[in-house]
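This view holds just a subset of the chains, kept in their places.
A and B are the chain letters, set down in written order, and residue numbers restart from 1 in every chain.
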Amino acid sequence: MAEQTSYIEAIERLPEALRTAVLGLSDKQLDTPAGEGKWNIRQITHHIADANINAYSRMKLIMTEKKPILKPYDQDQWAILTDSKNAPVESTLTLIKGLCERWVVFMRSLPETSWTREGIHLENGKMTLFDVLKLYSNHGNSHLQQIVAFRQDMKW
Amino acid sequence: MAEQTSYIEAIERLPEALRTAVLGLSDKQLDTPAGEGKWNIRQITHHIADANINAYSRMKLIMTEKKPILKPYDQDQWAILTDSKNAPVESTLTLIKGLCERWVVFMRSLPETSWTREGIHLENGKMTLFDVLKLYSNHGNSHLQQIVAFRQDMKW
């Protein structure tokens, strides 16, 4: 229980933390790859939104169906679509703010027994609701730290 | 081509139009069913966001995979989840604004040939990218009109 709580809190903090992490970056900085063969901060920011959209949908499928199919998505292909490379990060910060607010209301309303409900991920097999929470809560934090660390490296 | 353009424009206008449509409604008004056995405006607003999240994901799957599975979702079950019934519409207006901005950038970047690409919807069968656009552009407008008409009926 305490464990869910902290993962949900990380999702609740994500929108502001991410906004702060990218604050004041120029387009040129946003478009600088965060290491060789790595995504740039713009792509990472958009990717966090895409991942969370998927996580939100998966959780709702798991709560409203019996062992629903959880469709994987090809994150590397999504990250090179034109909007991932060119769209303003502001749009995505807005999206993430609204999404996480609803998502947190949803998660905090769930009965304790819900967290063992399962979906079938077409690559990973069974995933519980808690697995999805843990995976994506950590995923957001991990990319957030990646952005912060890269700015420090670049002295931006 | 002209046809895509107008559907995309409807999605571009949706966030502001929806904000205007629900402007100034009290919580009590938001929670009044829009007819017998119908959803209330809060649920409709959250449902528009959920539908568009699905549409956005489906389009990206179609563009990044060969005939991907498009997973249906049970909209009636989603609409009675706690966040659909209780979360502030403001969160969803924010979500829709950010989502539609990225979505429109994405759609306007696509080569003309993309619109015949297909996914396999697990209830409807084959759906082209254009089918998804048309369906969800009309879907948003239709619910928008439903809200506007209900406010007029109620003289709100």
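By our rule, a residue touches a chain if its C-beta (ideal position, glycine included) is under 8 Å from a C-beta of that chain, and two chains touch if they have at least 3 such contacts.
All of these numbers come straight from a predicted model, not from anything done at the bench.
> Tell me how many copies the full complex contains, given that 2 of them appear here.
Across the complete structure, the repeated chain appears 4 times.
The definition used in the following text is that only the chains that are shown with their structure count from here on.
> Report the inter-chain centroid distance for chain A and chain B in whole angstrom, where each centroid is the mean of the CA atoms.
One centre to the other, that is 21 Å.
> Which of the residues in chain A end up touching chain B in this complex?
Those in contact with chain B are residues 46, 49-50, 53-54, 56-57, 60-61, 63-65, 68-69, 71, 73-74, 77-78, 81-83, 86-88, 91-99, 101-103, 105-106, 109-110, 122.
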